[in-house]
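In this view, the complex is presented without one of its protein chains, the others remaining in place.
Our next item is subunit A:
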Amino acid sequence: MLKIIARRVLVAIPTLVLVTLIVFGLQKILPGDPLLTLAGEERDPQVLAYLREKYRLDDPFHMQYLAWLGNVLTGDFGNSLRTGVPVSTLIAQKLPVTLQLAVMAIIMAMLIGIPAGIISAVRKGTTTDYAANAVALSGMSIPNFWLGIILIMVVSVQWRLLPASGYVPLTENPIQSLRTMLMPSFVLATALAAYLMRHTRSAMLGVLTSDYIRTARAKGLLPKTVILKHALRNALMPIVTLSTLLFGELLAGAVLTEQVFTIPGFGKLIVDAVFTRDYAVVQGVVLCTAVGFIFMNLVADVLYILINPRLRHPQ
């Protein structure tokens, strides 16, 4: 097991280098001069020249990249061009926000999606099944930003039940923190729950028609036991993988949802940074989310092995 993990970590390193290289390159291709953007209405040629030199913006591409990489290896992600705040501070500020949102969203999605998938598989062809499918389809199709704005209008403005947007750290006020995050994580969860429901349903359907389930039923086991103990355990494997990967995606930040609910997470940070050509911030955040994503992939593999004993001793 440890060997597998170690090998995976080693393989991840070139992937990370490639990711940062691509992002670095793409940023250079983007039209727009970071300094002009930075300067905005205050275009003093002397100051621009000074800053261009300070941030090495005229160096050739590979020099800029190597300088950045060298600093990263010593733990220095650079400073935000726009606010002067160190990128590592920004990441430390935003990571808990994004983590909280991702965890709440994935838990909600699993709580809704998996039971719905089981019920709809067990009651295949009934009205319940069709209804669940219709709901899932709309969950996938309704755009997040639209649902977000409608929720704000109804829940916050009309009913005044939850705060409209913003973020309160868990450590500052746990209840208020959960309240502000409830709507955004629900919005994110709707689409994820729909995926989970569809996958649970099809996995369960596959398992439910297999021989060992028929045998279990023939033995006279309670339907509940057959479904939850025998069928679900096997059907769960793809679901676990899928959930872990979805969680990895959530770590990259939910751009639209964060924008609508003004949540200061990774998504909003990176979008703002791209628009202001804040190279160091984009690089740092992308590196961080790439690490997160690769880590979640690794977790998915390990979980897969843990759930499926057949994979524990590969031939």
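Throughout what follows, a contact is a pair of C-beta atoms (placed from the backbone, for glycine too) under 8 Å apart; a residue touches a chain by one contact, two chains touch by 3 or more; residues count from 1.
The working rule: contacts and distances are computed from a predicted model.
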- Item | Candidate names "ABC transporter substrate-binding protein", "Sulfite reductase (NADPH) hemoprotein beta-component", "4Fe-4S dicluster domain-containing protein" or "Probable tRNA sulfurtransferase"; UniProt protein name, chain not shown | "ABC transporter substrate-binding protein"
- Pick from A:4, A:23 or A:51: which residue touches the chain that isn't shown? A:51
- Which residue among A:8, A:82 or A:124 touches the omitted chain? A:82
- Message: Give me the subunit A residues in contact with the hidden chain, please.
- Response: 30-33, 36-47, 50-51, 54, 80, 82-85, 90, 93, 149, 152-153, 156-157, 160, 163-167, 259-262, 264, 268-269, 272, 275-277
